[in-house]
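All protein chains but one are shown in place.
Chain IDs A and B follow the sequence of writing; residue 1 opens each chain.
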Amino acid sequence: MSQKTKKPETESAETEPTIAAGGGSAWPFVLLVVLLFGCFLHVESTGGAFRADVFQAGMRTLPPQTDDPPAVKSYKRGAQLYAAGCVGCHQATGLGSAALNFPPLAGSEWVVREKPDRLIRIMLNAVEGPIKVKDITYDNPAMLAFRDVYSDDDIAAIATFIRGNAEWGNSAAFVTPQQVKAIRDGTAAMGSQKWRVESLEPVP
Amino acid sequence: MRHGPIIGAGALFSLACSWAALVMAPQLQLGALAPAPIPNTSDVHPAVRPGLAAQGAEVYRSLGCSQCHTRQVRQEALLFGARLNDIGSNASTINLSLPASGTTNLVNLDLLIALAKARPDLGIKNVTPPPALAGDTNLAPRLAQFTKDLALLKHADDKSAIVRPASGSTVNDLAVKLPAEILVKAGPDAAERVVKLLTDTGAKAELVIYNLGPDIERGWGARRSVARDFVNDSPVLLGSVRIGPDLASIGTRAPEKFAAPWKFATTNTTDELEHRLLVHLYNPRLLAKDSTCPSASYLFDTNKPSIRPAREPLPSVYPRHNAHALVAYLMTQRADVSLPEAPTPAVAKPAAPAGANAPAKP
Partner (left out) sequence: MTTAQLSSQTACTTAPSVAEVEASCRLPVLFLAFSGVKWLAVGAVLALLASIQLYNPTFMEGCPWVTYGRLRPAAVNALTYGFALQAAFGLSLWLIARLGRVTLTNTLGLFIAGMFWNIAVTVGVIGILAGDATGFDLLEFPLYAALPLFASYALVGAWALVTLHRRTERDLYVSLWFVLAALLWFPWILSTAQGLLLGWQVPGVVQAIVAGWFANNLLQIVLTGFALAVLFYFVPKTVKRPLANPGLAQTGFWLLLLIGGWGGLSQLAAVPAWIPAVSGAANVLVLVPVIALLVCLWQTAEGKIAETWKSNATFRFLLVAAILLLGVTLRTAVFGGHFTQFTFFATARTDIVVLGVFGLAALGALHHIVPRLTTGEDEMPSDGLADLAFWASLLGVLAIGIGFTLAGFKQGVVNGSAESKFLESAVTGIASNLKLVTVGYGALALAALAFLANFALALRRCCAACCGGAR
């Protein structure tokens, strides 16, 4: 290439590059679609669903509840269950309604006892007949038996919530599913029969 | 194509697409990121740097340290485990020591069953009370229940074709020394299941986190670096090449994890690390003889400075203000704080429950 002569190439230097006729190919688009599909799979599997807090796909962090001890988890679940199944009568305040014959739970001596045995029994089979709560006597047969509605976990959760609700002024200890199971098994013979105050009194 | 404006408009449209996706979208996602509270303290991470460290950030930028050092810890995997902290005390907990002996030997029978379910690779022994307690009316029904549970467990094992070793260690030995690692480096679902199994028996168990990856094994950080680590930085000097080690967590790095490992001689570890960093700045090859880091001896003075009372890092030289600032900045580098998006093994202890701490008496 060092043998280049200064031959007059003026012609090519003066003219501009030209364009051939026709052209256009489909293969880039086919290749693009194939690669796009691969890229889609790539982003799908490693993109972490476009979330701002996922820094590596598949590196799942656990929901924060798992940091709660079981009693707190149970309490939180109990709050949800209470809001779904109990507020109708006992109200969100836990005060019930003296006018409508719904006994209160907040500060109720039936609820915040040292042992939860009476409360669990009432929740499982309900209670009927006159019952005296905080010096007012209620008599409402509407209380439902939840034996077949809620599991041990659920009843323990609701009981934990009711007994430990600081907003209501309650601060009794939490209830475990094992405690509920023991009572459920022990009172299985009652079937759908409801408690009466007299039959509950001997229970501690 | 004859029309320049069409090409121009097309070009600007293409650019706008990539701008929207890679500049605007990240800004919308990350622009409002704020420091996160550090569990169990009143501090936040990342902390606002004190004055000297802020000046050190300028020295770091000015000397171009980020040309050789990244500040991004990589992580390959996040795995979980379950740790048993306390066997708890509830209905199924029995004391196998004689009441008169003054000692207790508590055994949580439900927990043993749960441990056996969590660890199909270990055997399980029956629990036999000492002969003196054989007639204890409190124990008898519970032990009977345990025998029943054992039979159920055996049945379940057979159904799912689990064969437990006849000899060797058993789950009964697991709970002897607490805390005990029940499950190590498993997926989140398995670990969660085991923790639930254990806590349902009244025992205290917690989820353990394993951050894995070469960077973390090297001790360059306890977890991956995330966007939140940099919310107080400007400019954000992440670095893109590791000609030297990563500095994301240099302020918390263990002494044996340095290129030239050493051991803390005193309890004032901060002071020692600062001294070490100053020596490194003065001449990196005093510590690691193969280091290719350029010396920053111009940050040191051979005469005692009049303004700054100095600890004396080296026999004959004294760090100038910028050297102290740079070290102060490096000491603020930490990737060990647990964040929601990047937890670290030092998981916070559970907060007090809403009610009382003990379960209701049965």
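Keep in mind that, in the parts below, a contact is a pair of C-beta atoms (placed from the backbone, for glycine too) under 8 Å apart; a residue touches a chain by one contact, two chains touch by 3 or more.
Small disclaimer: the values here were computed from a predicted structure and weren't measured.
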(request) Using the definition of touch stated at the top, determine which of A:R51, A:K132 or A:R196 touches the missing chain. (result) A:R51
(request) Could you tell which one of B:V48, B:A77 or B:V241 touches the chain left off the display? (result) B:V241
(message) For chain B, which positions touch the chain that isn't shown here?
(response) 1-4, 7-8, 10-12, 14-15, 17-19, 21-23, 26-27, 29-31, 33, 61-68, 70, 72-74, 214-215, 217-218, 224-231, 233-246, 259, 284-285, 288, 290-298
(message) List every residue of chain A that touches the chain not included in the displayed model.
(response) 1-2, 4, 6, 9-10, 12-25, 28-29, 31-32, 35-36, 38-40, 42-43, 46-57
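One rule holds for everything that comes next: only the chains that are shown with their structure count from here on.
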(message) Just the number, please: Cα centre separation of chain A and chain B in whole Å.
(response) 27
(message) Residue numbers of chain A touching chain B in their complex, please.
(response) 52-56, 59-62, 64, 66-72, 75, 114-117, 160, 163-166, 171-179, 182
(message) Show me the residue ranges of chain B that touch chain A in the complex, using the header's touch definition.
(response) 29-30, 33, 75, 77-78, 80, 90-92, 110, 188, 192, 195, 199-200, 202, 204, 207, 224, 226-227, 340-343, 347-348, 350-351, 353-362
